[in-house]
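Below: one structure in structure tokens.
Of the protein chains in this complex, one is absent; all others appear in place.
By letter and in written order, the chains are A, B, C and D; residue numbering begins at 1 in each of them.
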Amino acid sequence: MEYLWIIPFSPLIAFVIIGLFGYKFLREPLSGIVAVIGVAISAIASIIGFIDVAKTGNYYNLKLFNWMTIGDYNIAVSILWDPLSALMTCVVTCVSTFIFIFATGYMKGDESYPRFFAYLSLFVFMMLMLTLSDNLVQLFFGWEGVGLASYLLIGFWHYKKSAANAAMESFVVNRVGDWLFLLGILLAFVTFGTLDYIQIFNKVPGVSVGIITAIALLLFGGAVGKSAQIPLHIWLPNAMEGPTPVSALIHAATMVAAGVYMVARLMPVFAASEVALNTVMFIGTMSAFIAATMGLVQNDIKRIIAYSTLSQLGYMFAAEGLGLFGEGMFHLTSHAVFKALLFLGSGSVLIALHHLLDIQKMGQIGRAMPITMGTFLIGSLALAGIPPFVGFFSKDSIIEGAFEVNKFVFMLLWAGAFLTAFYIFRLFFLTFFSTDRLDPHLREHLHESPPNMTIPLIVLASATVILGFFKEFFLNFLKPSLEPHSMKFLSEEAKIFVFEGLSRSHNVEIEANAFHFLGHSLSSFLGIVLLATALAGIFTAYVIYQLRKVDPVKIGEMFQPLYKLFYNRWYFDYIYYAIFVYGYYKLSKVLWFVGDKIVIDGIVDGSAKVSIFSGDIFRKTQIGRISGYVLQMLIGTAIFLALFLIIR
Amino acid sequence: MDLSVVAFWILSAVAVISAFGVVFFKNIIYAVLSLISVLIAISGLFFNLGAELIGALQILIYAVAIVVFYVLVISTVPEYKGEAVDPKYALLSAPFGFMLFMELAFVSIYGLWKSGTGIFMPQVVQEVSNAKAVAVILFTKYLFPFEVASLILLVAMIGAIVLGKKDIVED
Amino acid sequence: MVPYEYYLVLSGLLMVLGFVGVIVRKNIIALLISTELMLNSVNIAFVAFDMKLNDVAGQVFVFFILTIAAAEAAIGLGLIMAIYRMKKDVDVTKIAELKG
Amino acid sequence: MIPEFVHAGFPILSALIIVPMIAAAIVFALNEKMAKPVSIFTSAVVFVISSYLLLIYDPSGYKIQFYEKYQWIPQFGISYEVGVDALSLTMLWLTALAFFVSFIWSTNIEKRIKEYFIAFLILEAACIGVFVAWDLVAFYVFWEVMLIPMFLIIGIWGYAERLYAATKFFIYTFFGSLFLLIGVIGMYIYNFYTNGVLSTSYFDLLNVKLPHNLELIFFLLLALGFAVKVPMWPFHTWLPAAHVQAPTAGSVILAAVLLKMGTYGFVRFNLPWFPEASKYFMPVMFALGVIAIIYTAMMAIAQTHIKRLIAYSSVSHMGFVTIGTFALNQEGVNGAIITMISHGLTSGALFLAAGFIYERLHSYEMKDLGGMAKFVPVFATLFMISAMASAGLPGLSGFVGEFLVLLGTFKVSVLTATLAGLSLIVGAAYTLWLYKKTMFEEELLSEERIKEYEHLKDLNKAELWSFLPFVIFMFVIGLYPNWWINLINTTSQFVLHKIVGG
Partner (left out) sequence: MMSIIQQIVSGLGTPNFFVLMPEIIITTTALLLLVVELFTKNKNLLSTLAILGLGLAIISIFFIQQGDITLFGLYIVDTFSLWFKFMILITSIIIFAVFNPYIESKRTFYGENYYLMLFAILGMMIMVSSPNLVTFYIGLELMSVSIYILVGLWKRDYKSKEGAFKYLIIGGAGTAIISYAIALIYGRTGSFDFIRIASEIQDKADIGVLGGLLLLIVGLALKASAVPFHFWTPDAYESALTPITAFMGGVVKLATYAAIVRVIIGAFPFSEEIWAYGWAILAAASMIIGNFVALRQKDVKRMLAYSSIAHTGYIVGALASGNIIGFQALIFYSLVYVFMAIGGFIFLAAFEKNEGWTNHIDDFKGLAKKHPIMALYMLILMFSMLGIPPTAGFMGKFGVFIALISANVWWLAVVLVITSIVSAGYYLKIVANMYMHDPADDRRFYLTPMEKSVIAFLSIITLLLGIYPAIFWDISNLLTQSLVMVSIAR
């Protein structure tokens, strides 16, 4: 399996090539093509590897080179190739490939076209380092690397103040997560004496639950930051400042899912601690619901999808919290596909409308760009969870799982499902149908996007349609890395330990076979309810925004406080800004003036002043008159003698 | 109560009183005169102690030579107006002067002074007069310092001349 | 016979008086006179010690002290003349241009 | 434990010290045109030699290599004693690199060129001397000599308030170093009274068995001397002043070399000499280090003057070195040393960047800057790499040190590590703030400013070549730290041998 090293390094090579020669030789089309080739190669390689693993179900662990030695432990740059990483890698590479292709069209004519693809390739490299890692340090390397890439790409149009700020915000907020993550790594190292997953997994049983919980929670803190869960979610919507392919790739399909992947990757550790799992579940659920509510009332097309991303990530975490790691990963996959589709769709819309973002100003553009509309519709249906699209299979199974395990979570997720269906179709109708609110100038040269943009849409759309029926395959495929008893790299006791841990939370069997699941959910009460919910959401949106039976503004006024709360994103941004940005900055200013300038420098310069002052005092003794001199001599002599004569 | 005691008390009283005169007389002439009386009193004490040579030298060098200098200078310098002592400094110096005096007196009284290490017992001095004894020591053992002392006087003379010369002012 | 310590005390007293004289007088000539007084006070001590020790070295030293007193008097008076020529004053409070 | 000495066949370290001095003499003799090439050549030679030493150094087992010792002042048992272990060698190499770079950079000096290069050459000799000297008096002599040229450099070629800054720098460090001197002499005297050995050699003083309270006193005396130089909070206020006023090359040297001397002193002297005191004062040092990290990070973000911002960031990084050193375990000390090197590279590069910006826009104030990125892409890239390295991005030099330091500290005190880890956040905050304020937000610029920017020159040859070494070595250390760690492992074991045994 040595060829696996190609997977991460071909994008890196592409990055280097573009970085060095991008502006001088390659320029507009060529650098894009190089990037696409680079990522395509790794996509092919990863698919080959995927097939291999799917056939055998083995895992491969390659150590590429030894990065650093601490005591007797070597931190190595390495590849762990097992079903889980294989799946994630494939998702990354394949989705990236299509998004790259899309981007070649999307970025046409941008003055820093090469830079964009250089950054993208860098991102893919870092992402692959993350997914392929077999130890926490390399994971952290990728983790930070994708953070850097996202910083660079969000700030790609850095001449915009908003972009620069968003970039900085995203990096710093991520750093908050990374801080916890790093502490987690340190604690893990101090605890286990190693950072390789496999060794850690096998050592888990020996360690007290408290420490395991601490490690798990600290690491999960990193995930919260990276996957933009409550309370560290605020950066993701602002990250939409970046070009749309970036939003699609980084902030929908891959990077933000890294947290989910990480939790699944460390499943044995999390499974060992009930508290950790519950936390994951709770955080996920809250995010799923709250983000959905935020998405209801936004008018920025990309932000709406961003909030839906938050919410869907919430579903994944909830799934993992419930112990349904397989379903979580499956939802990750499907979400990657249809959310990329949605973003690219909105991207092609933006191209057509010259980066007009406000959906209230759109409408009636579906006729002009059928392919976009069709694919977008498919994506929306998938998101809303309508069979037979993939979203239905991945999402509803999570909700059903929640019903079995925890009613409260179930309620929230259920409500979330309704809201999801509503806001995505609100977006859909307002954009493609409804009344014509579009500015006539734009209307004139409204056109369908070129093929290198539509083809990816079509491919992804078709994937959305068919992928759902491979659910069972996926779940079985993932068993060797997520099902304790079939995890080859666990020792026996570890298997038992992890199994117990899982079974504590995960005591529910979800129907794996897609057709059975479909049938079951069409027959069982719960399934019907869920389906009805989704349809209800769509219908409500249809009534309000297409038929215009009810005026949305009225509703807004009816639920004034609620509307304000949602519209202002639960005031998270304001509070954070007040405390951590403005507060911190002002506090620093004050500290600088008081602490450094007045107190410390006051003492330092003050001592100089004091000595000068005392110099002036002593100077007075040299009064120039002999009498004074001799008097002081007399005093000096008298005291000098007295010192000895009296003291002795 | 032999004579020397009386002489001591009288002479020392004179010396101290005229020393106060030196310090406090407004008129500089009186100050110089009281200096003379101090010197004479001191030489009297020398005689009283039996150091005739030094006593004589004292009178010769001081009462004649040096005081003449002073009188000369004073005669060229017109009489100085303005008060003799600066009261501020008087007030400041008095306590510390007293303190120093107490210390010196303490030392003088409680010091373990040696006695009779020398060879010039009274009877020896009886035979060879004090003058001779001093002279012998001065011109044998202390010849070298004596020569140097002459150099000092030479230097002082030159200094007095060159400093007192007119050209120092305009030239 | 008077104890020699008395002589010492006397010399100390004269010494201090000379000291004080240098301090309090305002006429620079008087300053010089006071230093003479200080120097002479020492002579008493020397001679007294001599008599106590049955030695004459002290008196030799007194001789040197006299020499030096003379020398300083000469130089001092020369300086006073010069100062007077330039300053037309012998007030110590005026002889205070160098200070600080 | 007395290590084995590998005597040098050819007195190469002395040569390293002498060569710059000779060069200074030559420059003094020649005319102004020749000053620059001569000094660049010299520093290049020194750099090549020191890199060569770095390569042929034998890291297996603790040996003092290229060792020389000559009598100097026999009456006091003072000798001229030089040699390197890995710590000295890496610092020596860093010094050579930094000087090489700053000589290349100094193209734009037109004021009193000869004096400028003479001062720098003498400074280089002194700095090398500090790092290779093993005799305490020799060490102190070099340590002080270095003040004179630096004083002149800040004072002559600095900016508006240069006089204040130079004087403050000089007096502050002089203050510290005199206490250092007292401490050393105290050790020396005590050694003489107890062991009857009259020597200021490092290794003789290593054998002194001090009573506890005396050990604490000497520790504090030495620590005061070093803490001023590091600088540790609250002795740091001279640094921003000096940096703000110093010319670019001066700032580079100050940040890359002079600050290291303080931490070098801690690692070299305080730990091996005062093991008990080091344990005793560990909490204090941790507290000071953490304060330095967080407090000065806040100072940094409060600045509008970019050089002062970078200066404060240096203090913050030095806080890392402090806690790493006083974690008193292998990882901590290794991390501290690596951080010293990496901070030398990153802060040097950042100061070069600041100098570049000043030469283009003639201001250090953020309100006059911004939006350059588009016009100077190459510079923007290098600047970004340096900034990221300083923010501790994995794969660059900064992360390695910070990771090891945090690991070492975490083993000893979780709280300290947790708080120190905050620098991931605050550090990123001020670094990106700096970058954003200088490079981004072009749309805020007025029209005519854009016009000016149109003919901004990107890095010229000299500037590029002074940037590249720093950036390259950031990658070298970041991507393959193993080599460096193998290099310094034995040294850090020796440093800790009294504390952890070994």
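Note that in this section contacts are C-beta pairs under 8 Å (C-beta built on N, C-alpha and C of every residue); 3 or more make two chains touch, one makes a residue touch a chain.
All figures in this text were calculated on a predicted structure; none of them were measured in a lab.
Student: According to the contact rule at the top, which chains on display are touched by the left-out chain?
Tutor: Per the touch rule above, the missing chain touches A, B, C, D.
Student: Pick out which of A:29, A:206, A:583 or A:624 touches the chain that's been left out of the picture.
Tutor: Checking each option in A:29, A:206, A:583 or A:624, the one touching the absent chain turns out to be A:624.
Student: May I ask you to list the residues on subunit C that touch the chain which is not drawn?
Tutor: On the side of subunit C, residues 8, 11, 15, 18-19, 22, 28, 31-32, 35, 38-39, 41-42, 45-46, 48-49, 52-53, 55, 57-58, 60-61, 64-65, 68, 71-72, 75-76, 78-80, 82-83, 86-87, 95-100 touch the unshown chain.
Student: On subunit D, where is the contact patch with the chain that was removed from view?
Tutor: Listed in rising order, the touching residues are 71-76, 115, 137, 140-141, 144-145, 147-148, 151-152, 155-156, 162-163, 166-167, 170-171, 174-175, 178-179, 181-182, 185-186, 188-189, 192.
Student: Go through subunit A and note every residue touching the omitted chain.
Tutor: 608, 611-612, 614-616, 618-619, 621-622, 624, 626, 628-630, 632-633, 635-637, 640-641, 643-645, 648
Assume only the chains that are shown with their structure count from here on.
Student: Go through A-B and B-C and name the pair with more C-beta contacts between its chains.
Tutor: Result: the pair with more contacts is B-C.
Student: Just how far, in Å, is the C-alpha centre of subunit D from the one of subunit C?
Tutor: So the centre of subunit C lies 65 Å away from the centre of subunit D.
Student: From the mean C-alpha coordinate of subunit B to that of subunit C, what's the distance rounded to whole Å?
Tutor: Distance between chain centres: 7 Å.
Student: When you check subunit B against every other chain, which residues touch at least two of them?
Tutor: As it turns out, subunit B has residues touching two or more other chains at 86, 89, 92-93, 97, 100, 107.
Student: Could you pull out the residues of subunit A that touch at least 2 other chains?
Tutor: Within subunit A, the residues that touch at least two other chains are 627, 631, 634.
Student: Can you check the complex and tell me which residues of subunit B touch subunit A?
Tutor: Per the touch definition, subunit B meets subunit A at residues 86, 89, 92-93, 96-97, 99-100, 103, 106-107.
Student: Within their complex, state which residues of subunit A touch subunit D.
Tutor: 23, 66-71, 137, 140-141, 144-145, 148, 151, 155, 158-161, 164-165, 167-168, 171-172, 175-176, 178-179, 182-183, 186-187, 189-190, 584-585, 587-589, 591-592, 595-596, 600-601, 604-605, 608
Student: Which of the residues in subunit D come into contact with subunit A in the complex?
Tutor: 168, 171-172, 234, 236-238, 295, 298-299, 301-303, 330-331, 371, 373-374, 377, 388, 393-395, 399-400, 403-404, 406-407, 410-411, 414, 417-418, 421-422, 424-425, 428-429, 432-433, 436, 439-444, 479-482, 485-486
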